[in-house]
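Every protein chain but one is kept in place in this view of the complex.
Labels for the chains are A, B and C, by order of writing; each one numbers its residues from 1.
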Amino acid sequence: MGFEPIKILYALGTIFIIFNVGMLIQGIVRKIGARVGKRYGIRFYQPYIDLIKNYVMRSNVTHGVMFYLGPVFRLTGGLGVFLFIPIIYGSQYFSNFAFAGDVVLVLYFIFFGSLGMALGAGEGGHPYSAIGVSRGLAQVTAAEIALVIAVIGVGIQYDTLSITEMVAAQQGGIANWTMVTNPLLTILAMLAFLGAMGRSPFDVVLAPQEIPIGPPTEYHSTFLGIMQTNRSIFPMAKTILFVNLFFGGATNWIVLILKIFIVYMWSVVVGVVFPRFRVDHSIRWWYKYALPLGIIAIIVTTLIAG
Amino acid sequence: MVKKLFSLIILALLVIMLLPLMTDFAPFAELSRVAEKYVQKGPAEVGGQNLVTSVIVTYRGLDTLGEIAVLFIATAGIGFLLGKSSGKHKRSEASQLVNTGTAFLLPIILLFGVFIFLHGHLTPGGGFQGGVVIASGILLFVLANADSQISSNLLHWIEDLSGAFYVIIGLLGLILAGGFLDNSILPLGQFGKLISAGAIPLIYTLIGLKVGAELVGILNNMQRSQ
Amino acid sequence: MLLTIILGIILIVLGLWGMLSQKNIIKIIIGFSIMDTGIHLLILSIGYIKDRTAPIMNQAVQSAGQVIDPVPSALVLTAIVIGLAITALMLTYAVKLYEIKGSLEISDFKELKW
Partner (left out) sequence: MVSPIYIFIIALGIGFLLSLFDKAGRAVAMTIFYGALLAMAFISGQWLLHLLQGAEAEIITTAGFQPPFSINLKMGLLEAFFTFLINTLGFLAGIYLLPKFKSQKIYGMILFLMLIMGLNGLVMTGDMFNLFVFLEITSIATVSIIAIEKNLKSISAGFKYVIAGGIASAFYLIATIFLYRFTGVLNIAMMAETLNVASSQAVFLSVFILMIAVIVELKPFPANGWALDAYEAVDSGVVAVIASGTSAAMLFVFYKISPLLNNTLLLTAAGIGLATFTFSNLLALKQKNAKRLLGYSSIGQIGLIITAYALLVRAGYARNSEIVMLTTGGLFINHFLAKAGLFWLSGVVEKEKLEEWSTLRNNPILLFAFAVFVIALVGLPPFPGFFAKWQLVMTFANQGLFFWIGLILLGSFLEAIYLFRWLGKVLKSDLKAELKAKISQIFPILIYLLAILIGGGYLSRLINQGTSLSILYLPVLFIVFLFFIDFLPVAIKNTLVILVGSYYTYLIIPQLSGYRVMLGVIFLAGGVLLFIPGYFKRGKRTGFYPLAVMMYVGLAGLLISENTLQFFTSWELMTLGSYFLIIRGKKSEPHALSYMLFSIGGAFVMLFGFGILYYVNGNSMALSSLGNIESMAGIIYALLGIAFLTKMASIGLHIWLPGAYGEAEADVSPMLSAILSKAGMFGLLMLMAAIQTANLGSINLPYVLGWLGAITVFIGNLLAIYQEDAKRLLAYSSVGNLGYILFGLALMSHMGWLTSITYALNHFLFKALLFLAIGGVVYRVKTKNMYEMGGLIKKMPLSFVSVLIGIIALSGVPPLSGFAGKWLTYNAVLEKGWYLQGVIVIIGGLIAFLYCFRLIYAVFLGQLKDKHRQVKEAPVWFLIPQVILIGAIMLFSTYPAFILGPVGKMLNDILPENALIWENLDAYSIYGHWNGFLIMMITGGIFVIVFLWLYFLNRKAQKVKQFNIVYAAERPSRPELTHVGYNFFAHYKKALGSLSQPYVTKFWNTMADIFHSSAGFIRRIYTGDGQTYILHIIIFIVVVYFLTIGG
C-alpha cells in the first residue's frame, strides 16, 4: 500500500460520488426537518441551486490573506479527512490515501479545516465570528472527548489503530460489528457523532435562525460556495469514519451509501427532537455525562478485549 | 506578678539543677596537682613568700596582664561612653570634718597603698589592693575639695606608661629569661626580703600605679558626667 | 567548705532573683554584683582545705601540707577585678541611659524588639 499516480484519479472519483451523496442527503434532511415542523420545505435539489448561485456570484470582497485562505483551509480539511479514510473495504483504490496514516491522523486532521476556517473568520473582523469560533471550538473540544474515548475504545478492542484493520475485524456479518460486540462504546460514539455533526442540540455555533452569528457571517459568494462544498463532503467523511469504526464498514458503494444515510439520519432525528443547548450547557454536558460514560465504556471494553 | 512567680519557679528549678554541686561535692582534702607544685617549688622558682602573689604575677601572669587590660578597657570604655563632660556643676562644700580628716589621712592612705603593693610578694596584698587603697585616698581628696580637678593628663601618663612598662617587663622575660612575663629577669634575691622575687615587686608597683590611676580615672569620669 | 558553697549558690540565686524581679536598672546591677559575689565565694570555698592556713611561706609554715590551695585565691582576685570592671561599665551604661531618656526603668527601653 503506497502511493501510485492512478490513485489520484480514484480519489477524484470518490470525491465526486460522495459530494453528490452529501448534496442529496442535505436536501433530503432539510425536507424531513421541514415536514416534521409541519412546513413544506425546500426541494431536495435545492443545495445544488444554492451552490451554483454562490459560485457564480461576483461580489468580491476580502478582508485579507487569512480571510481569503480560510475557506481553502476548510475544504482542504474536509477533503483531507475524507481522503485519509478508507472508503470501501477490500478495495485498495477506494481506500484513497489511507496509506498515509491511521485513525489518529483522521482524528486530528478534522481540526485542520476548523482551525483554518476559524482563522479566516477571525480576520474578517466581525465580533460575531469570534464569538462563534469561541463557541465552536469550545464545544468541539468538549464533544471530542467522547470521540477520542470511542476511538481509543475501538483501538483497544481490535488492538489496532488502522481503520482498515478495524473494518477487517468486523467482517462476517452484523454480529461482528462493534455495534453488537460493544454496544456501550457505540452509544458513546453516537453521542460523539451528534457533537461532531454540529446539529441540534449542539448547533449553537451556527445558530442559523438568529442574528447572523458564527464563522460564515462575513463569507459570501465564492467563499461560501467552497464552504458549502465542504459541508457536503466533510460530514460524509465523518459519517464514513463512524460507519467504518462501529458499523462494519462497507464492501461496496451501495452498502456504504445506505449506511451513511442511516447513521446520518440518527443525528437528524435527534436534532429535530431536542432543542438547542447553550454552549456552557453543552460543554458541561460532555464533561458530566459523556466523560463518565466513556470511562465506563473504556473499562467495559478492556474487559471485552480481555 | 505572674512574671515574678514564673521567675521564682525558674530559679527554683535552677537551684534543683545546681543541687549536685552541693550534694555531690567533696572539698579538697589535699592540694591539687598544680597547687602541690606551686607550694613545693614556688618559693625556689619564683622567690616570693606569698604564693598567691607568685601565682598571680608569674605562674598566671598572663591572667593578670589580661586583668589589667580589662580594667584598662573598662576605663577607656567608660571614657568613650560618657563622652564629653557635661559642663561644670556646683557641689556643696564638704564639711569641716571631712576636710580635716582628709588632710590628716591622705598621706597615710597613700603611704599605706604603696606599702601594700610593694610588699605584695611577702604579705597579703599586692598591686590591685594597693591601687584601690590609693584610689580611695584620692576619692577622699575629691570629696573634700569640691573644686579640685584631677589632672587627667597626669592620670593618662601614669596609666599608660605603667601599663606599657608592664608589657615591656613581660617582653624582657621573653627575651632574657624563660618566657613572656618570666620574673627571673631580675635576680630572685634573698627569700623573704623586700627586694626579692625578681621582677614581682616592680610589676606590682606598676600594677598598683596603673590600677590606682585607672580607678581614679573611672571615678573622675563618673563624677564629671553625673 | 560545703557551707560556703551553699552560701555562694544562695547568693548567686538571690542575685539572679534581684535581676529578674527589680525593674530599676541600678537594682539590677546590684543584683548582678550580688551574684558575682556569690561566685567569688564559691571560688574561695573550692580552694579551702580544712584546718590549713594561708599560702604564705613564712616561718610559720613548715610543710606543704599546712597551706590551702593558692590557685583559687589567685583566681578570685582576677575575678573580682573583672567583676568590678563590668559593674563599673554597667553603671556607666545606666548613667548614659538615664541621660538619654531620663528613666531607669528597664522596661522603658524596648525600642528594639522582635
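Observations, loosely collected:
We adopt the following convention: a contact is a pair of C-beta atoms (placed from the backbone, for glycine too) under 8 Å apart; a residue touches a chain by one contact, two chains touch by 3 or more.
Small disclaimer: the values here were computed from a predicted structure and weren't measured.
One chain is not depicted; across the entire complex it touches A, B, C. Residue B:Phe72 is the one among B:Phe72, B:Phe117 or B:Tyr204 that touches the chain missing from this view.
Contact residues of chain A toward the unshown chain are 3, 55, 60-66, 68-69, 71-73, 75-76, 79-80, 83-84, 97, 99-105, 108-109, 111-112, 115, 118-119, 122-127, 130-131, 133-135, 137-138, 140-142, 144-145, 148-149, 152, 155-156, 159-162, 211-212, 217-218, 221-223, 225-226, 278-281, 283-284, 287, 294-295, 298, 302. Against the chain not displayed here, chain C makes contact via residues 12, 16, 19-20, 23, 25, 28, 32, 35-36, 39, 42-43, 46, 71-72, 75, 78-79, 82, 85-86, 89-90, 93-94, 96-97, 100-101, 106-107, 109-114. Chain B meets the missing chain through residues 3, 6-7, 10-11, 13-14, 17-18, 20-21, 24-25, 28, 32-35, 37-38, 45, 58-63, 65-67, 69-70, 72-74, 76-81, 83, 156-157, 159-161, 163-164, 166-168, 170-171, 173-174, 177-184.
Keep this in mind: only the chains that are shown with their structure count from here on.
Centre-to-centre separation of chain A and chain C, using mean CA positions: 98 Å. Annotation: 107 Å between the Cα-based centres of chain A and chain B. Against chain C, in their complex, chain B makes its touches with residues 4, 7-8, 10-11, 14-15, 18, 21-22, 25, 27-32, 34-36, 38-40, 42-43, 49-52, 54-56, 59-60, 63-64, 66-67, 70-71, 73-74, 77-78, 81-82, 122-124, 126, 128, 192, 211, 218, 221-222, 225-226. Here chain C touches chain B in the complex through residues 1-2, 5-6, 9, 13, 16-17, 20-21, 45-50, 54-58, 64, 67, 69-71, 73-75, 77-78, 81-82, 84-86, 88-89, 91-93, 95-96, 99, going by the rule given at the top.
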